[in-house]
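Of the protein chains in this complex, one is absent; all others appear in place.
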Amino acid sequence: MTRILWACAAAAIAASSGAIWAQQKSSADGIAEYRAMLADGNPAELFEAKGEALWKTRRGPKNSSLEACDLGKGPGVVKGAFVELPRYFADTGRVQDLESRLLSCSETLQGISAAETAATPFGRGEQSNMEALVAYISAASNGMRFNLPQRNPEERKMFELGKRAFFYRAGSHDFACASCHGEAGKRIRLQDLPELTKNPGDGVGFAAWPAYRVSSGELWSMQRRLNDCYRQQRFPYPGYASDVTIALGVYMGVNAKGAASVAPSIKR
Amino acid sequence: MADPMRIRAQASADKTTVRVLMAHEMETGQRKDAAGKVIPAWYIQQVHAKLNGKDVLSAQWGPAVAKNPFLQFMIKGAKAGDKVSVSWVDNRGDTRTDEALVT
Partner (left out) sequence: MKQAQHPLLYAAVAVIVSIAGCAAPAPAVDYDAALQQMMKSSFRDQGIAKVDRLQQDEADAACSKALGGPLPEPTRVAIEAANSKTVRMPSDGQFIGDWKLGEQLAQNGRGMTWTDASTAPSSNGGNCYNCHQITKAEISYGTIGPSLYQYGKLRGVTDPASPASKAIVEYTWGKLWNAKATNACSGMPRFGHNKLLDETQLKNLMALLLDPKSPVNQ
């Protein structure tokens, strides 16, 4: 699907002549126009609706809904929770991101095994329920500005670990997150890369996920986005909601303080 | 039974803009799975929209329409409180109808 998109963009541009600078501008503009057209009627809404139903439905061995789940602003409070995650939770004694918190709430309240959900491939079984919940919960904070708490020493520690993980170079290609996201104004092929060591602006980077991926028709949570980042960095496989993924969320989220969330957004 | 459609119908002066998001795989029948077997075609073939029970739109779709299709169209002469219903039928004979009120 992506290849077809590039081919169409290239074909459209090949029809026009001109200097490379002009070609650069029009191909980037063309893609920006395509994205603007996509934004109306984001299929993420279908996932939001499913997620809302899942939040309110009694499920699992304990036959309970998730409505008592505390996402950081009190049991059952959904609005505003997304833009304050990851954060420290006293009941689990750890810093958790949204997916990690949904795992522990599903287990505690509903009796659904967190380990099994974490081991399930993306897009299947309980993982597809997680996607829907993530879409619903992030939508409830759409437009709100990131304001992750850093009062608790564990939160500050995770920020520092996230920063170090961000710059951690390894693997066959010696890549780190910073290899692609450490500088402003860069791109891979024609895909712009947000600089994540700073606030990259409203609706960009950390503020743009979860998102509906048109090319695969799937809803990608931040966990999925990080997973695919590590795959392309030629790293081994990061555990679902593992500490490194949460630490990176703290680092990016704190850096994005004040940026408006557009989640769930739409991507190529 | 397929997942529900999301329908929004907003009236502005004489024109009502209806936006519909349908949940459907829209499988073209051209793709192969990891084992090399063709994934069977499964796509919406007909779409009908009604305003207060009267037909206002009919569409014949094929496999070129993308997964989770988005449809937008305009109706004349609708006002707030009117009922818009949208139905689709796919090549397997499955069907779905959802409704929304014009706001």
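By written order: A and B. Residues from 1 in each chain.
The criterion applied here is as follows: a residue touches a chain if its C-beta (ideal position, glycine included) is under 8 Å from a C-beta of that chain, and two chains touch if they have at least 3 such contacts.
Note that this is a predicted model, so its numbers are computed, not measured.
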Which displayed chains the hidden chain touches across the whole complex: A
Full-complex contact with the absent chain, from A:75, A:125 or A:239: A:239
Residue of A:65, A:150 or A:197 touching the missing chain in the full complex: A:197
Which of A:60, A:123, A:149 or A:182 contacts the chain that the document leaves out: A:182
Missing-partner contacts on chain A, residue numbers: 6, 9-10, 13, 20, 23-24, 27, 153, 156-157, 160-161, 163-165, 167-176, 178-180, 182-183, 185-190, 193, 197, 231-232, 234-239, 242-245, 247
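In this text, only the chains that are shown with their structure count from here on.
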Chain centre separation in whole Å, for chain B relative to chain A (CA means): 29
Chain A-touching residues of chain B, taken from the complex the two chains share: 3-4, 6, 19, 21, 23, 25, 66-68, 70, 72
Sites on chain A touched by chain B in the complex: 40-43, 45-46, 49-50, 214, 217
